[in-house]
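Removed from the display is one protein chain of the complex; every other protein chain stays in position.
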Amino acid sequence: MDYKRILNEIYEEAKVYKGQGQVASYIPELALVDPLKYGIHLSTIEGEEYSLGDSRERFSIQSISKVLSLAQVLPLLGETLWERVDVEPSGNPFNSIVQLEYENGIPRNPFLNAGALVLADILISRFDDPMESFLSFVRKIAGNDTIEYDKKVAASEIATGFLNASLINMMKSYGNILNEVDKVLNFYCHQCSIAMSCEDLAYAFMAFADEGCLFRSDDRILKKSQVKRINALMQTCGFYDEAGEFSYRVGLPGKSGVGGGIVAVHPKCYSIAVWSPKLNPKGNSVLGMKTLELLTTKTGTSIF
Amino acid sequence: MDYKRILNEIYEEAKVYKGQGQVASYIPELALVDPLKYGIHLSTIEGEEYSLGDSRERFSIQSISKVLSLAQVLPLLGETLWERVDVEPSGNPFNSIVQLEYENGIPRNPFLNAGALVLADILISRFDDPMESFLSFVRKIAGNDTIEYDKKVAASEIATGFLNASLINMMKSYGNILNEVDKVLNFYCHQCSIAMSCEDLAYAFMAFADEGCLFRSDDRILKKSQVKRINALMQTCGFYDEAGEFSYRVGLPGKSGVGGGIVAVHPKCYSIAVWSPKLNPKGNSVLGMKTLELLTTKTGTSIF
Amino acid sequence: MDYKRILNEIYEEAKVYKGQGQVASYIPELALVDPLKYGIHLSTIEGEEYSLGDSRERFSIQSISKVLSLAQVLPLLGETLWERVDVEPSGNPFNSIVQLEYENGIPRNPFLNAGALVLADILISRFDDPMESFLSFVRKIAGNDTIEYDKKVAASEIATGFLNASLINMMKSYGNILNEVDKVLNFYCHQCSIAMSCEDLAYAFMAFADEGCLFRSDDRILKKSQVKRINALMQTCGFYDEAGEFSYRVGLPGKSGVGGGIVAVHPKCYSIAVWSPKLNPKGNSVLGMKTLELLTTKTGTSIF
Partner (left out) sequence: MDYKRILNEIYEEAKVYKGQGQVASYIPELALVDPLKYGIHLSTIEGEEYSLGDSRERFSIQSISKVLSLAQVLPLLGETLWERVDVEPSGNPFNSIVQLEYENGIPRNPFLNAGALVLADILISRFDDPMESFLSFVRKIAGNDTIEYDKKVAASEIATGFLNASLINMMKSYGNILNEVDKVLNFYCHQCSIAMSCEDLAYAFMAFADEGCLFRSDDRILKKSQVKRINALMQTCGFYDEAGEFSYRVGLPGKSGVGGGIVAVHPKCYSIAVWSPKLNPKGNSVLGMKTLELLTTKTGTSIF
């Protein structure tokens, strides 16, 4: 597959849509980013690398961190994890509390804010220094020791995250949060604040493309069945209230964040990260969606 | 791939679970079926056929009909269809009315009862004799002119389908049903009552495995993009409130029915239908789920 | 109390508001009424009568019929009635189906459409000719043998009442409707279509003002405890989603209908009916609300 030519084509074609969408503003610090940034990085399991535009500039990964958090938690707890969070799509906006109350404090899936808060709670129970432990995990899976939390973004989210505080207190009232809510919220907001580049993310998600093996390594950090679970969850729940549309238009398991990043994997083939900060009304990057749609169309690599 | 050996293995292994589950009883006529029936049929795009057990016995396809209905409607309306039904997973049981009221009478997806009722309404508006027209379509896609409605099952469902009546009247109040509700309900219940065998279903779903071409033919009845849409919908919405679990355990687009049938496709590879009437608490065939899980595990053909 | 002078004052003052509000249009036949009609009738238990404006002209009583239906059903079933319908305010619009599904088909109170449909179902089970039986009851309680169903209004409501059809089918699916849904809907729409004047209604509701005795009679048709129940229900549930506002502004048990009628009682003192077809956004007569507010303010007869 001539990825180089195809990606260059896409990069030109997608630019047309640069005027569309809005940068996320509900976390004030995120609103400061340059809205015209646009980067792509694709890694294949054969070891090829393709980089375009702002692919080495770091941005706030936001909800993409939920997949990394799940990848750290799942091997620790195994199938018992699913007693505290379900695996089904939600059909409601990503921070809706109605379903949480209806289902007794059990989030529908780990990619809802409520679900990721449960994952954060689990990591706090497991590690003396969960902040350090999670960062080490992310650095390891991405193969980059310079990745850091963005303290400003974390502080901005903590200061304005009232819906998350509402969600976690609801779960606490049902006994599904074991640690102090402020501690969990603080850790969760730091997870979301991690800054990574498209390149970092494509490397990290190679673990999900390559059956659980670390990028450029034979070290396995996830069982095949765990990778299958994570990919299935990305397919059905990775795009807020647009999972169905993404499944159709792109046809790959993936995860988006309100920082404008989208990562997707073609199992046993490639991982790809795209970044462009302007979002559609459902919170997904306009150029990111377009780029991936063009990619699977031009390469015929939709899983459907 | 030695499908013959693998399917034989699965058939023996799966039998262990024959004691589990309950035959659907909310439609009285369905409760009369022999609970120990078990059939499998797999067709490959290369033309191989594998049949086991009660694979040629007909059963009530029930919700599987929703995929066939969508396959008939989508080419007629094209993308304008999505103004009347959405494409997102629901996160609620398949006949919940809450979401319908909340979203002004637009069903979340065409595989909810509400969504399929909208499809039925569309077919009634299009054809002078929608019953005949739909049956012709099913016979053509399955390559079998003897397929019929089961009038007893249809009558049984009409007589007890109060939730469907509640759903359709709600949509009618929002203007999303154009024909008389009784006419639409009657047609919808007939669609569900169609009796087909595993062999019939595997043949019919070959259109979704083989990019829109009729089984053993070069006749294309669906565009590639339409097949992609249907497969993506089956992946995210095909299993009531168990779509996430099915995506993980099986990892193929598919559709189940409360008659105990499940059909799944591996795009560009094969289609498979399984039938066993005893259902798990979420309404999916116990042996059907197990059979498909073993198949993708043993063959490594999960799309994840 | 000089009701004559006070009512004359009110009649002049309230006219200022004649421009406000909209005639109900969701039942087409109701939209044909003259929007400027305005009538008042007040009856005291001492036998005084005060009549102003269009007080002897008949209009569609609509939801006011729910109180009459309850008055017929309650002595028949006694306290067992409350197994099929609850007595609590709803906090949702009068025809919401969400709460009905959440509470397994038991309506929150008999003055919701769902609750009144259960009452209609009960009357059908009890009487060979429920239409005749209910009409006789209404004629008797109002002391007027010429009261009739308005067939045109009933037909108009049956033809457009899809939300009611949705509600009743939902209850039927939970087993809380025993007769055929079409039969119950037909009877319910006829109940709502009954045409009565302010005078008729004030006479009829004297039974609730006068501890269960028929107007100008010692015949008791309700026990004191049953009257207390009906009045308490009118106080907490009589005004759709405006029961709290009405309790404050008027401070009397009462019931409104979308035909523009409102009836209220001051226990052991008087009953009053007002009619003016233009409704506020919550479905209650603008002039009716104003008239009653002025009455209790000027006479100091709010129960609070």
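In this document, chain identifiers A, B and C correspond to the written order of the chains, with residue numbering beginning at 1 in each.
Operating definition for what follows: contacts are C-beta pairs under 8 Å (C-beta built on N, C-alpha and C of every residue); 3 or more make two chains touch, one makes a residue touch a chain.
If you're wondering where the values come from, they're calculated on a predicted model, not measured in any experiment.
Which of the visible chains would the unseen chain be in contact with across the whole complex?
It touches the following shown chains in the full complex: A, C.
Out of A:T44, A:S69 or A:S96, which touches the unshown chain?
A:S96
Can you work out which residue in C:T44, C:N113, C:S156 or C:Q235 touches the chain that's missing from view?
Counting the whole complex, the residue in contact with the absent chain is C:Q235.
Touching the left-out chain: which of C:Q99, C:N186 or C:N280?
Counting the whole complex, the residue in contact with the absent chain is C:Q99.
Looking at A:Q22, A:S125 or A:S166, which makes contact with the chain not pictured?
A:S166
Which chain C residues touch the hidden chain?
Residues 86-92, 99, 108-109, 227-229, 231-233, 235-237, 241-245, 247-248, 251, 253, 267, 302-304 of chain C touch the chain that is not shown.
State which residues belonging to chain A touch the missing partner chain.
Against the missing chain, chain A presents residues 96-98, 101-102, 162-163, 165-167, 169-170, 172-173, 181.
Note that only the chains that are shown with their structure count from here on.
Looking only at which chains touch which, which shape fits best: line, ring, star, complete or other?
line
Closest chain to the overall C-alpha centroid, by per-chain C-alpha centroid: which is it?
B
Quick one: which chain's Cα centre is the longest way from chain C's?
Relative to chain C, the chain whose C-alpha centre sits farthest away is A.
Since chain B and chain C are copies that touch, just let me know if over half of their interface numbering is common to both, same, or not, different.
Same residues, largely: of all residue numbers at this interface, over half are found in both copies.
Overlay chain A and chain C by their C-alpha atoms and let me know the rotation angle in degrees, rounded to the nearest 5.
Answer in degrees: 180, to the nearest 5.
Hey, how far is the Cα centre of chain A from the one of chain C, in Å?
Measuring from centre to centre gives 56 Å for this pair.
Could you give the separation in Å between the centres of chain B and chain C, each centre being the mean of its C-alpha atoms?
48
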